[in-house]
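Here the structure comes first, spelled out in structure tokens, and everything after it is commentary.
Missing here is one protein chain; the remaining ones are kept as they sit in the complex.
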Amino acid sequence: MRWFHLVVKVYYDLPRVEEKLIIKSLESHGLETVPVNVTKEPLPLQGIEEHVPIVRAVSMFRSTYTSAVLEANGMKPINSAYTIMFSGDKVLTYSALASHGIPIPKTVIALNGDSTEKAYASVGFPLVDKPPIGSWGRLVSLVRDWHEAKIVIEHRSMMNSPQMKVHIVQEYVKMPENRDIRCFVIGGNCLGCIYRVPSEGEWRSNVALGGKVRALKDSTEPCELAVKAAEALKGEVVSIDIFEGKEGYLVNEVNGVPEFKGFMKATGINVGDEIAKYVYERVKR
Amino acid sequence: MRWFHLVVKVYYDLPRVEEKLIIKSLESHGLETVPVNVTKEPLPLQGIEEHVPIVRAVSMFRSTYTSAVLEANGMKPINSAYTIMFSGDKVLTYSALASHGIPIPKTVIALNGDSTEKAYASVGFPLVDKPPIGSWGRLVSLVRDWHEAKIVIEHRSMMNSPQMKVHIVQEYVKMPENRDIRCFVIGGNCLGCIYRVPSEGEWRSNVALGGKVRALKDSTEPCELAVKAAEALKGEVVSIDIFEGKEGYLVNEVNGVPEFKGFMKATGINVGDEIAKYVYERVKR
Amino acid sequence: MRWFHLVVKVYYDLPRVEEKLIIKSLESHGLETVPVNVTKEPLPLQGIEEHVPIVRAVSMFRSTYTSAVLEANGMKPINSAYTIMFSGDKVLTYSALASHGIPIPKTVIALNGDSTEKAYASVGFPLVDKPPIGSWGRLVSLVRDWHEAKIVIEHRSMMNSPQMKVHIVQEYVKMPENRDIRCFVIGGNCLGCIYRVPSEGEWRSNVALGGKVRALKDSTEPCELAVKAAEALKGEVVSIDIFEGKEGYLVNEVNGVPEFKGFMKATGINVGDEIAKYVYERVKR
Partner (left out) sequence: MRWFHLVVKVYYDLPRVEEKLIIKSLESHGLETVPVNVTKEPLPLQGIEEHVPIVRAVSMFRSTYTSAVLEANGMKPINSAYTIMFSGDKVLTYSALASHGIPIPKTVIALNGDSTEKAYASVGFPLVDKPPIGSWGRLVSLVRDWHEAKIVIEHRSMMNSPQMKVHIVQEYVKMPENRDIRCFVIGGNCLGCIYRVPSEGEWRSNVALGGKVRALKDSTEPCELAVKAAEALKGEVVSIDIFEGKEGYLVNEVNGVPEFKGFMKATGINVGDEIAKYVYERVKR
């Protein structure tokens, strides 16, 4: 009964509601938990003793590197470095999705300013431009004409990060209420989906920008797609953002360190508990 | 005979000697080549027609994104986005290597300043500190005492990129002449290895820092390790840097868009030709 | 006749047409010139021997620091560190102008994102937003509504430089043809003024953005204002940008390391020669 002696380590930087809920649920399942602050403890590539790792740093790079360290030590963190890295970078996410035959919005990548103008011309206005790295809707821009195009291209060209100079140029998918759909998948099972509806005066549905959540009556169809998307990114515990395009559902994003406060509120599902159950089963295996 | 109609596209940003040699060799093998400047042309995630892609942008992000776009279109670029991304980030490389049981230097990852001091204390001086992203030896620092430790930690903390704040803290591997070994692997076959010897007054062997190259008489042992390392990173055309540690060879690095001018000079092997032959065989399959 | 033994040193980083013209004119006036590349030579705060310094580095910081070094050594460079620094930062320029009673556009400074929204509300759309540091029209944005406001504010908040987070929020001054006026002042004398007319599809008049130049028939009025502006910034050799507001002329900018290719073309005035004459007179004094 080897798993009895294991502890579950939860790696974090800034503890959110989610991390606290996960720890509480794990402990109520009788699992010993140890929170590890990855900004305080060095992480050795060799010699970490065996345990079950859940990686929950807010910073995408910190989460990726933490999982990478754990994998170097022979462990299988939730989620893997691959999942966090590839779902944390929108170009890599779209690529993984499309190469698995999953529908995504019509998208063109421009690696610098010059080619961005051509990309805009090929997609046509209105269009959406976003950088590969980012969350909470930050820098996701709805560009309506060449005047706005110039503003976005000039500003992005002055940013120092090489990734920020990259433009993901995308058809603007017009959706009912501008809402999108978020589904939650654990170990290949879809817990359900919610709508996220932008606040007044905002076109982006992010909760950080005031978006409101509401459960779907029937999640069957988006759930099916979400499970495939999770699989494409090899994600064990992930949320998936889906658009309702004119010709069907499109996957927009996979989150490798998913927040789930809003999802819990809208659906009543105790996500922390579901994660704990999954971990418990995995440990027993 | 479908492959006859294919062209080989070579994706580049700043054309180096290597890109020119590859194109020349491909053409002398009767393959039609089209160079594509990724800083000028937008790259659509959908609708690229079939061809054989070789990705050779100097910028790691440009190469990664180019391969990602090609994979979204169902192609198999040399190298894959996974290989370029994971070999382009030293934490991810060490992680992939170690998780495949390949020996690497004793290494501790510190995600910010505080934990870096602890990491230094655990590794001991002299030690090597480097950021996850970088080439040509840049910012790879031999830290001899706490005075130098503070200089490195303070300077890195003032950099803006989240990756630059991450410290890879590593035992200093003392090698004969401070030289290291570079091997070249194509499609699972090792072409051979060279020594890189640092220039006078420099401890790093990078050619960009004046390092001199010299072929190994017998590459058998490092070649074996190099092939395993290439496999761990799923690299089709890669070079591998190896240290001679006290207790055996250690893999330090995998290059997913490898330069090979120095290797050619030292070994007399026409690497461009070897790549062309490999591509030719792959196309025929 | 002490000045006979003096040389005129021209401090530069990237030599433009202007630097070459100045050197040529100085030499044709019998002055010995020595070009100094400030990116190659260290600049000591003590012990520089006496000479006449003209500071012409393209980089504002390099020019400012070069003049500062020369002043530390007791010299009087053209222009002074104060002039270059204060005319190189738009907040400091507007402040120096306004405190000397010179009319400027209605302007509000916002030191970060939150206060920028309030500043926008107080100025009203359409408005102009620009950062304190910058040239060639870069990031100078015409903001027409709240949608564009958010794009500008979000993008600027993601830039790392503290100055880039600062917003200069300004009434949009509607001018005939969108043109503005540039005058050239040397030693308190105005050489004349030109119009700069934006290219098709662009609202900014910068020559770097395709603006066309044309001499004014009568420069009397703007010249008067330009001389006062030069004085407010203590500039010896400067150009001044002026807007034609509804209620009169407004000074928008002073350039402490002025380009003058376009001015020469439009007016036929040999600016290099005028600078040489001024230096010659100053040396003789």
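Chains here go by letter, A, B and C, matching the order in which they are written, and residues are numbered from 1 within each.
Throughout what follows, a contact is a pair of C-beta atoms (placed from the backbone, for glycine too) under 8 Å apart; a residue touches a chain by one contact, two chains touch by 3 or more.
No experiment lies behind these values; they were computed from the predicted model shown.
Novice: Considering the entire complex, write down the shown chains that touch the omitted one.
Specialist: B, C
Novice: Where the complex has a chain not shown, which of C:E71, C:E202, C:E244 or C:D273 is the residue touching it?
Specialist: C:E71
Novice: For the chain left out of this view, which of C:Y94, C:Y195 or C:F243 touches it?
Specialist: Candidates C:Y94, C:Y195 or C:F243; residue touching the omitted chain: C:Y94.
Novice: Pick out which of B:I109, B:V152 or B:L216 touches the chain that's been left out of the picture.
Specialist: Only one listed residue reaches the unshown chain, and that is B:V152.
Novice: Sort through C:R16, C:H29, C:K106 or C:H147 and give me the one touching the missing partner chain.
Specialist: From the options C:R16, C:H29, C:K106 or C:H147, the contact with the absent chain belongs to C:K106.
Novice: Give me the chain C residues in contact with the hidden chain, please.
Specialist: Against the left-out chain, chain C lists 13, 38-46, 59, 61-62, 64-66, 68-69, 71-74, 81-82, 85, 91-92, 94-99, 104, 106-112, 114-116, 118-119, 122, 132, 160-163, 166, 169.
Novice: On chain B, where is the contact patch with the chain that was removed from view?
Specialist: Residues touching the hidden chain, for chain B, are 138-139, 141-142, 144, 146-148, 151-152, 154-156, 158-160, 164, 201.
Keep this in mind: only the chains that are shown with their structure count from here on.
Novice: What's the distance between the Cα centroids of chain B and chain C, rounded to whole Å?
Specialist: 45
Novice: For chain A versus chain C, what separation do you get between their C-alpha means, in angstrom?
Specialist: A distance of 46 Å separates the two centres.
Novice: I'd like the Å distance between the centres of chain A and chain B, where a centre is the mean of that chain's Cα atoms.
Specialist: Distance between chain centres: 28 Å.
Novice: Quick check on chain C: which residues sit in contact with 2+ other chains?
Specialist: Those would be 160.
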